[in-house]
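Omission of a single protein chain aside, the complex is shown with its protein chains in their original locations.
Presenting subunit A:
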Amino acid sequence: MAVSVATSARRLVVAVPYLWLLLFFLAPFVIVLRMALSDAATALPPYAPHFEGLSTIGSFLSQLDLENFSLITDDPLYWQSYLYSLRIAALTTLIALGIGYPLAYAMAAASRRWQGLLLVLVILPFWTSFLIRVYAWIGILRPEGLLDMVLGGLGLAGEPLRLLNTETAVLIGMVYSYLPFMVLPLFTTLEKLDRSLLEAAADLGSTPLTAFLTVTLPLSLPGILAGCALVFIPAVGEFVIPDLLGGPDTVMIGKVLWNEFFSNRDWPLASAVAIVLLIVLVLPLVLLQRARLARGGAA
């Protein structure tokens, strides 16, 4: 009796996260998928067919099709924005890694007292609204804006830079916004790194550079992967930054999705765009995990 109570209690505990996933991940996914397989219609909600009970399920299912997905693959607008989004996200990730790694390295090398302060400084921007911070960049980057004024004042630039509404502006905004997500996991792995390993490397004849390449870098690989994933994944679907800082050329998939949903009111097509985005993002993660498991098994 007592055992079965304990067992059911344990089952309940295990069930809660599964229930959560079912309710807030799987159910919305099914709804979006169902919408993606429907057709747009001037109705409320703006798609057809509608599910009207189990008796007509046959005709309901027969009306679902992959038309939206074939449209996405046919129209270059979509796959071009996917590619563009991947490109921007990849660039953002690379730049964030380039800036974030030295930053995290310096933080990990700093004394305990400074570490706390530096950590707060990295997290501090989160205390202000994300939207306000991106708007602030408009003020900096716009013609005759803060950047132009400072550069002009120093006599470094004669004419306005015209950065706003370009890809550069988007990259600046993206790197700025996502940098903490790169720095924090890197800092955690670098901070855990046993200093005596570097001394051992030096003792065995490594220059500081060789020691970094043969010890620090391989041992911080988990941090690099985590940081890149944390930056790359949300960056692909980013909507706000390209919308505010970008121009007509910087059409990222998040913007396309927003347009389909709100401007064109084509919910099914927007859903299909979202599903493809999910696959584009999840597939590499699954492959990465597979590779890691395979490597772990071999070792």
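The working rule: contacts are C-beta pairs under 8 Å (C-beta built on N, C-alpha and C of every residue); 3 or more make two chains touch, one makes a residue touch a chain; residues count from 1.
As a working rule, contacts and distances are computed from a predicted model.
**Student:** Just go with whichever of "DNA polymerase III subunit epsilon", "NADH-quinone oxidoreductase subunit N", "Ni/Fe-hydrogenase 2 integral membrane subunit HybB" or "Spermidine/putrescine import ATP-binding protein PotA" UniProt uses as the name of the absent chain.
**Tutor:** The record names the chain that does not appear here as "Spermidine/putrescine import ATP-binding protein PotA".
**Student:** Which candidate, A:L83, A:L124, A:A200 or A:L288, sits in contact with the chain we can't see?
**Tutor:** A:A200
**Student:** Which residue, A:S8, A:S59, A:T128 or A:T210, contacts the hidden chain when the whole complex is considered?
**Tutor:** Considering all chains, including the one not shown, the answer is A:T210.
**Student:** Could you pull out which residues of subunit A are in touch with the chain that's been left out?
**Tutor:** 194, 196-197, 199-207, 210, 214-215, 218-219, 299
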